[in-house]
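Note that one protein chain of the assembly has been removed; the remaining protein chains are unaltered in position.
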Amino acid sequence: MNPTIHPVLAFLQTWWVELVCGVVIVAVVPLVAGYLVLLERKLMADMQARLGPMRVGPHGLLQPIADALKLLIKEDIIPDHADKMIFWLAPVASMTAALTAMGGIAFGPSFLVARDINVGLLFVVGVSSMGLLGIMLGGWASNSHYSIMGSLRSTAQLVSYETAGGLALISGLLLAGTLKIRAIVAAQEQYGVWFVFLVPVAFFIYLVASIAETNRAPFDLPEAESELVAGYMTEYSGFRWACYFLGEYSNMIVVGAVATTLFLGGWLRPFPHVRWMNWLDAVPAVFTAAVGAYCVYRAGKQPVRVQVWFMWGVALMCFAVALILGVPLLAAPLKFMVPGLNGAFWFLLKISGYIYLFMWLRFTLPRYRFDQLMHLGWYILIPLAIVNVLAVGMAMILEMQYGWNRWLAMLLTTMITLAAALYLLYLNDKRAAAASLAAPPPEEPSTEDSYAG
Amino acid sequence: MGPQHPSTHGVLRVKLKLDGERVRGTECVIGYLHRGVEKIAENRTYQQFAPYVDRMDYVAAVSNGLGYCEAVEKLLNVEAPPRAKVIRTIMTELQRIASHLVWLGTHALDIGALTPLFYCFREREEILKIFEKYCGARLTTHAFRIGGLQYEAYDSFEKDVERFCKDFERHIQEYVDLLTGNSIWIGRTRNVGVLSAEDCIALGASGPVLRASGVKWDLRKAQPYAAYDQYKFEIPVGVNGDTYDRYMVRMEEMRQSRLICLQAIENIPAGAILGKVGKVLKPPAGEIYHSIEAPKGILGYYIVSDGTTQPYRVRIRPPSFINLQALDKMARGHLVADVVAIIGTLDIVLGEVDR
Partner (left out) sequence: MLDKIIFFFFAGVAILSAAMMVTRRNAMHSAVFLITTLLATAGIFLQLRAEFIFIAQVIVYVAGIMVLFIFVIMLVSLDVAVHEMQFSRQKWVALFVTLALALEVGVMLWSSRQVPGQGFLLPNAVPAGKLPPNTEALAHGLFDAYLLPFEIASVLLLVAMVGAVVMAKKRT
């Protein structure tokens, strides 16, 4: 008995944190993704002058639970000639990729599942790129020609923008000098400024690439094209569709986390080392307390008793969080918790901002057509990203070997890349103008009378 | 693209002949909404037929009513009193704005912009409220009577219209901000569905479709009816005849309609609202053709009377039906994704196409 129990206990002792984190990720992230969907619907409604889900639970807050229940009890339809194994596998692959990638993300200086992995950022990017397989296999399993074409198109889109996004990440990584997540944020702390201010162009390229990576508007052709041509998701109903959907929203969180870590300073507060900005350390607690106070203020105005209690509940939760964030600031023995808790707050705030930007863009912009989408990726973003990498490399050499001022060097970089961008856009306009001159589309003398017969 | 499809604005079936991704030909299958309106007209009196015309282009019912009432008045050789003409003009221009708002919202939605739809319907709500206060109905209004109006303009009519028009400028600016300069929008609509001026005239296209191709033809200026000759307004004309130009033409038309309304409410003449028309209408035997500039194009009524209370034949020239013919020419050579945009830009209503 003993010889077998010992190693197991030893294993648990060293790895219990990771195991618990793994379980938490798989249990909690789908719930969070579900509430992200509700948040998106509420935001969409707000921007469209309406209210959004209001019925299920106070202010529609139980809507995701209702949706999940509905999807779970829906009939599981498998198309007749579909490949059963792959039909089962595809949504699972998509969701697994997204959830596993979350294991590599650090939400604070000490919240990290894959601790000290040498290739931290690359791990996250690489594993989340395995979601591609879920899309391809999904289209194939539906056994319909249009689904397959739809999934191939979606895959092509994802692959192209992954390249662009990866190159953009490289520019940031040049500055960081390492792939380890904690070391990247430490590098930003050392530089004293978030990388987005040093290489803004790379950030914007990554922003666009990540929108395309997660199939969000304006690049959501695979999802919306199901009006005309069946997309890869058409045959999936009930819980399988929910898996795809949750995979997509988890992917959004992952992509936001990568951008936040590399460009937005991870868990650092704004101006991390500026002394006189130290009062910003109090912002998390104050902010949460303010939100709680607002809830109390609104609680009095709710029409229904349940909603009043609910607002009070939310307010109490906010105050509790504010307490947790605030007390370590004041109580000396607990000071060591400050960077971790505050860091988690700032990180979550930044991810929320990034995801809010995603949603905002979805409601505002029309959709790209597929060829325009690919053109944007290959003709504009990838060349721009390559130029950016070259320019950043040049700037770093100038700074390190020739002793230029860092800001000057980075400014030079940005100027070069912006010039390249303008040139690319100019080329693009010329090409579009030439195409439109040649445009009157191939007019065969229409001997073909479509109305006959 | 079958009869039930989120993007074909009604029950329209379009058969696409594809070569890979390119459209080589289209065939429209219509008739899913045919209700035999023209045949019904032969068995109704002139006043009884009036509510039927609303149901053709149900998005712009007031214009349909205007065309019909004016056509029968022409047959009877009666003129509506000036007050009726001005109020008719105001209502018709408000209806033009409402129809273009529906077009804008659904067209933007087809191309992927989710938000303009809700903003357009928010503005349209104000117009429909005015209609409801005026004649009791929002959509199928039956607002006019043969010879003038039945209802007097309600007390705050001028104030409501003025408030709407003052607010509307700001809202048009919202749509412009969202769409006009947007490079994605331009990319989806420029050079898509080009229709040259010769083709337009050959096909008989009318309305914004014709004007966007460069032909400056608007019945409100060419053959003025109602009170249009009293007001100053521009006719927007496009250059290329592509989807973007049609979009710009309709946006500008909304602005011009607003200006007409503002000019009209300043000076609504007092007086009677119904001309000298008997209770029983027996127009002399004969035939007339009267057309107006409906929001979708030229709407014509050809009425043949045989001297009885019921018309012998009513033939309606629906603008959407004739504009729809242009679909084949416009869609050739484009990608399937563009066909949705092209159908949207033609602004068709199946109630009118099928009658």
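For reference, chains read A and B in written order, and residue numbers begin at 1 within each chain.
Heads up, the rule we're going with is that a contact is a pair of C-beta atoms (placed from the backbone, for glycine too) under 8 Å apart; a residue touches a chain by one contact, two chains touch by 3 or more.
Because the structure is predicted, anything quoted here is derived from the model rather than measured.
S.K.: May I ask you to name the displayed chains that the omitted chain touches in the full complex?
M.R.: Missing chain, whole complex, touching shown chains: A.
S.K.: Among A:Val119, A:Leu349 or A:Leu425, exactly one should touch the missing chain; which is it?
M.R.: Final answer for the missing-chain contact: A:Val119.
S.K.: For the chain left out of this view, which of A:Val37, A:Met102 or A:Leu132 touches it?
M.R.: That would be A:Leu132, which touches the missing chain.
S.K.: Going by the contact rule already stated, which one of A:Trp140, A:Phe263 or A:Phe345 would touch the omitted chain in the full complex?
M.R.: Candidates A:Trp140, A:Phe263 or A:Phe345; residue touching the omitted chain: A:Trp140.
S.K.: Considering the complete complex, identify which of A:Ile148, A:Leu221 or A:Val255 is in touch with the unshown chain.
M.R.: A:Ile148
S.K.: For chain A, which residues lie in contact with the unshown chain of the complex?
M.R.: 7, 10-11, 83, 85-86, 89, 117-119, 122-123, 125-127, 129-130, 132-133, 136-137, 139-140, 148, 152, 155, 159, 179
Assume only the chains that are shown with their structure count from here on.
S.K.: So how far apart, in whole Å, are chain A and chain B when each is placed at the average of its C-alpha atoms?
M.R.: About 45 Å separates the centre of chain A from that of chain B.
S.K.: Considering only the defined contacts, which chain A positions touch chain B in the complex?
M.R.: Chain A reaches chain B through residues 44, 47-50, 217-218, 220-221, 224-225, 227-229, 362-372, 435-436, 439-443, 446, 448, 450-451.
S.K.: Which chain B residues qualify as touching chain A in the complex?
M.R.: Going through chain B, the ones touching chain A are 1, 5-7, 15, 17, 22, 24-27, 108, 111-115, 117-119, 122, 178-179, 182, 184-185, 187-188, 190-191, 194, 328, 332-340.
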